[in-house]
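Take this structure, written in structure tokens, and hold onto it; I'll ask about it next.
Apart from one protein chain that is not included, each protein chain of the complex appears where it belongs.
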Amino acid sequence: MNALYSGSLAPFAVLLWPLLIGVVPVVPRWRDTALRLLPLAPLPALAFAMAGAPGAVVFPDLMLGVELAAGPDSALLLGMTALVWAVAGWYGAQTMARGREAGIFTGFWCLTLAGNLGVYLAADIITFYVAFAAVSLAAWFLVVHDRTKAALGAGRVYITLAVLGEAALLTGLMIGAAQAEDLQIATVRAAFTDAPLGPLGVGLLIAGFGIKAGMVPLHVWLPLAHPAAPVAGSAVLSGAIVKAGLIGMLLLLPEATGWRMVLVVLGLLGAFGAALWGLTQRNPKAVLAYSTVSQMGLLLVLVGAGSQGVAYFALHHGMAKGALFLCVGMMMLATSPLQRRAVLGLAGSAVLSVAGLPLTGGALAKLAAKEGVGDMLSLALTLSSVTTTLVLGWFLFRLADLPAKPAQIPQWRGLFAAIAGLAALALALPWLLWPGAVALPRGYPFQPATMLEGLWPMLLGLVALALARRLALPDYPPGDVLVFLPTQKLRPVLQLPVGRQGRLYRKRPVLRLLLMCKLAERWLLHWPIAGSALMGAALAFAAMVWFAV
Amino acid sequence: MTTALPVLLLMTSLLPAGVTFFLAQDSHALRNALQLGGAVLKLALIIWMLFAVADGAAYEAEFPLAPGLVVLLRVDALALLFISLSATLWFLTTIYAIAYFGTKAELSRFFGFFSLCVAATTGLALSGSLISFFIFFELLTLSTWPLVAHKQDKPSLRAARVYFAYALPGSAALLWAIIWLESATGPVLFTEPPDLSGLDPAALRAIFALFIIGVGVKAGLVPLHGWLPAAMAAPAPVSALLHAVAVVKAGAFGVVRVVYDVFGAENMTALGVGVPLAIVASFTIIWGSVRALQQDEIKKRLAFSTVSQVSYIVLGAALASPLAMIGGLVHLIHQGLMKITLFFCAGIFDERAGVKRIDGLNGMGAQMPWTSACFSIGALGMIGLPPLAGFVSKFYLGLGALEAGAPWVLAVLLASTFLNAAYFLPILYRLWFLPLASGAKGDDRAPGLVVPAVVTAAATVGVGMLAASPISPLGWATLIVTQGYGP
Amino acid sequence: MSLTLFALTGAALVGLGVYGLLARPHMLRRIIAFNLIGSGLFLFFGAAAARGTGLDPIPQALIITGIVVALSASALAVGLVVALARSSGTAYLPDEEGRL
Partner (left out) sequence: MTALVAGLTLPLLAAFAAIALPMRARVPAALLGAGLTLAASLWLAVVVWQTGPVTLSLGGWQPPIGIALRADGLGAALGVMTALVMTAVALAARHEMAASVAGPRAGFGFWPLMLLLWATMNAAFVSRDLFNLYVVLELITLSAVALVAISGKAEAIAAALRYLLFALAGSLLYLAGVVLTYAAHGTLDISLLAARMAAPSDALALGLMTAGLLVKTALFPFHVWLPHAHSAAPAPASALLSALVPKASLLILLRLWFEAMPDLAAPAALLTLASLGAMAVIWGGLLALAQARLKLIVAYSTVAQLGYIFLVFPLAGGDGGAQVWAAGAWTGAIFQTLSHGLAKAAMFLVAGIYLVAMGSDRLSDLRGMARALPMTGFAFALASITLMGLPPSGGFTAKYLLMTAAFASGQWAWALVLAAGGLLAAAYLYRPLAAIFARESAVAPRAIPRSWQAIPLGLAVLSVALGLLSSVPFEFLQIGRPDPAAEGL
């Protein structure tokens, strides 16, 4: 037996704490308490991230040897994730109807959270895989929480894709690990380059992570799940959970270049296609979902292009998108026109940031992202602002049309403040992190050229939006590709013809045989026959012996 | 070293069996004391030996029958792996069975054959020579038959008949193979692999095939698996025993023995029989899952999932690579834990809520939280959800497949994962999400039934969570392989 | 010369007996057939005994024994036939009645 662990327990505590909260609702009496504790769950993680994610720990006996440590990118995303989860958690705690369902929700909320934090902290593939499985499978409960037909349907699609993703991921990891003969993420990553099935492994990893990261065409679950999930759920799904796929790619995809082109192409496809498709949606959450797909598309492009600003960009998008989803929630809960206007304003500011209005966090993120990706791609990034403006503007209109529910909740203001805080951070935090995260000079965002480059696409987008509102946009159900796929036809394939079980024997022939034997026996019984046979036997033996000797 | 320990180990279940037969039906206390006492004693013995064996020691006891018929009992790491499983689960299943049957009829007969069955399994695990393996293999068949037929109603009698109709030809094939082999090599001891040069490759292939058919019947290799679903007519503790402890495991264990102790990895590769075996196993894995998907009785579905899961072990043996070997061996334990959990739960659903079919499980999660939770854990483990037991074995199997240069196995593992998900998740969904059917009700206030399930479910989580620790099944399997066993 | 005669006679007796044994379903006839065969064999045996110089005493002893054995066998057989006839009213074995 070796030592139980070595290193600092801080990373472990970060994961343990939400899990502890998660088991509280097992006791029915404590359910409501647990729900109230939700916002506290990610706080240790937040503190840990703000401290710069120091320390690493190894548990040799746990699972296949658990190792926890956070790299720079991870630290950044860890903080963002914690933040989004905290705010969304508070929203959930305030708005969620109490009861058994809420208990289940709380438990799996915490499990998902732990998984989501785990993917940033894991240093060995098993831990990473476990965390990833936790975040993607447990999130199913967040999707189906409302138990409505839409929610369950979305849940079915989600779980199917999630399981597929898990399997692809596992296989990919195996291919790497078999070559590396080690479970360290770094070694496995390096091993892909000369693993016999390396390309296959990378492909599987991309697929596995791509599903989570909403990569076209594996994104179909996303526009279904986000609208179906309760607001708090969609906030974390869209803001934080999708980033799990991103970090996976950052950590595990090898240096080799073969796969990068794929990511770039698929990313661009998502970035523009999804944004435009978002215009066919009426439900603001669905629109947001498509915008998420498009933003993630940009991120994939960046990963493919090997940009340094991925985490930085993701940080901003996570917080902004989280805020936007929560805004939808607030809008539903807004009772007075004042509140509605406030929400619209808040959402608007977040939208502007995401669209990349100069001097906002979003703009900084884009600038950082463009660094060293080549002209073509930076142009693409610039152009993406057009579609982003378009789809998010569309979102604002949808949001404005959203009918209010007369549900009066006590801490509307508090919640609004918190969300506003989140949005503010989305705008401001990039400024704070700028010197550390980006290699560009401090004054770069203020240069007129830069500002202009940020501005004209937005104007273009606004024009397009004005035009778009003129012409009658089609109204499609969410889940583009899926809607046109005949999924129901797959069902009969599984219902293979049922073969017959083995039997001792098929009765009739045997009985017939036995009957024949009985008759023959009676025949043999007749002495003349038997007797002559006997004499014959005697002579036969004699003859045999005679001829042999 | 030669000691009486192996015999003692055997006796811990053989003696209770012998005595129990002659106990009066209503002497419950004495009977239970015998059974549990034997189990506890056996566990104690195992733990006592674990440490010595971990250092590479081996206990032996030999009984010569007619010349050439050597019954050799040998406790080595591999044997201990299997025995510790059977002993632990025997203990739990006994508790479960005592609670399950209460004061029903024919208990002395039942528990007599029950522990006899375990004794046979123990002997099987301890066997150090082919012939003793065969002897206990047969004893197992004979002692299981009355258990399958226990209810003595039409279905169970039919099940018993089908079981015999499969098992006996199987053992005939096995005997045929053994004797064919030994007629050329002389008596085969597992410790010294036989010299196969006396037989030409064609004959060796035929022998190998016969061996696989012989043990494959018990291991439920398609197309020899027909008896397994039929045997579902037996009472739940029996199913648990059949599926997790004794019969199918004996088959899988037999495959391991045949592959590594009779033929050896090199010969197997030289003869080119490894890949066909792997293919058969893979086909079984898929086919079993597909058929499971079509069942709407809980136990039937579980039965077919056993067919599929046990072939993981066969697959691990067939791939002839150390990691796959570890995966297979560890799955021997893990599948046992998970599957027995599932069967315990299925039995509880039947006993406490009268639910036999899957659609009857709607909303039972709230009614029978403990049972449903255990069932869920077992099911998720089967699917291979990390960090549960099933994941560990699957991971090692996958690595082993790559190591052995058979990446197509990964596809098989994947397909089976999906199929597992496809036939287990709906059950969980019904348990936890669908509303309770009107008039349906159940509770799991039956500690005797629930506690064993909870223990095994906890174990399912535990062995996965602590896989890397040296005392875990994985650690033990690794020890076996590093001790030079297998490829 | 006479020896061959004995032997031939014995052989003939055996032949007769075998025919009767196979062809006659009536049990008494069969018993008689047995005795015919037996006698034939003993005759042959006696002939065979007179080999080379002098007489070999052993066959005499054996023949006597054989005759005794054959007698007891016949006795039992006859007894059984009688019993059969008493119990079932026929001296034929079941379903051999009337056969040639």
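Some points to look at:
Think of it as A, B and C in the order they're written, each chain with its own count starting at 1.
Criterion: contacts are C-beta pairs under 8 Å (C-beta built on N, C-alpha and C of every residue); 3 or more make two chains touch, one makes a residue touch a chain.
Predicted model only: the values in this text are computed from it and were never measured.
The undisplayed chain touches these shown chains across the complete complex, A, B, C.
Only one of A:9, A:379, A:459 or A:524 touches the absent chain when the whole complex is considered: A:524. The chain that is not drawn here is touched, among residues B:31, B:74, B:161 or B:218, by B:161. The chain not shown here touches subunit A at positions 510, 513-515, 517-518, 521, 524-525, 527, 530-531, 533-535, 537-549. Remark: the residues of subunit C touching the chain excluded from display are 14, 21, 27, 30, 34, 37-38, 41, 44-45, 48, 51, 56, 58-59, 62, 65-66, 69, 72-73, 76-77, 80-81, 83-84, 87-88, 93-94.
Seen from subunit B, the chain kept out of the figure touches residues 64-69, 71, 131, 134-135, 138-139, 142, 146, 149, 152-153, 157, 161, 164, 168-169, 171-172, 175-176, 179-180, 182-187, 198.
In the analysis below, only the chains that are shown with their structure count from here on.
The pair with more inter-chain C-beta contacts, choosing from A-B and A-C, is A-B.
Centre-to-centre spacing of subunit B and subunit C amounts to 68 Å, using the average Cα coordinate of each chain. Separation between the centroids of subunit A and subunit B, computed from CA atoms only, is 37 Å.
On subunit A, the positions that touch subunit C within their shared complex are 522, 526-528, 531-532, 535. Considering their complex, residues 18, 21-23, 25, 30, 93, 95-96, 99 of subunit C touch subunit A.
Within the complex formed with subunit A, the residues of subunit B that make contact are 161-162, 164-166, 226-227, 229-230, 290-291, 293-294, 323, 366, 384-387, 392, 394-395, 398-399, 402-403, 405, 407, 410, 413-414, 417-418, 421-422, 425, 432-433, 464-471, 474.
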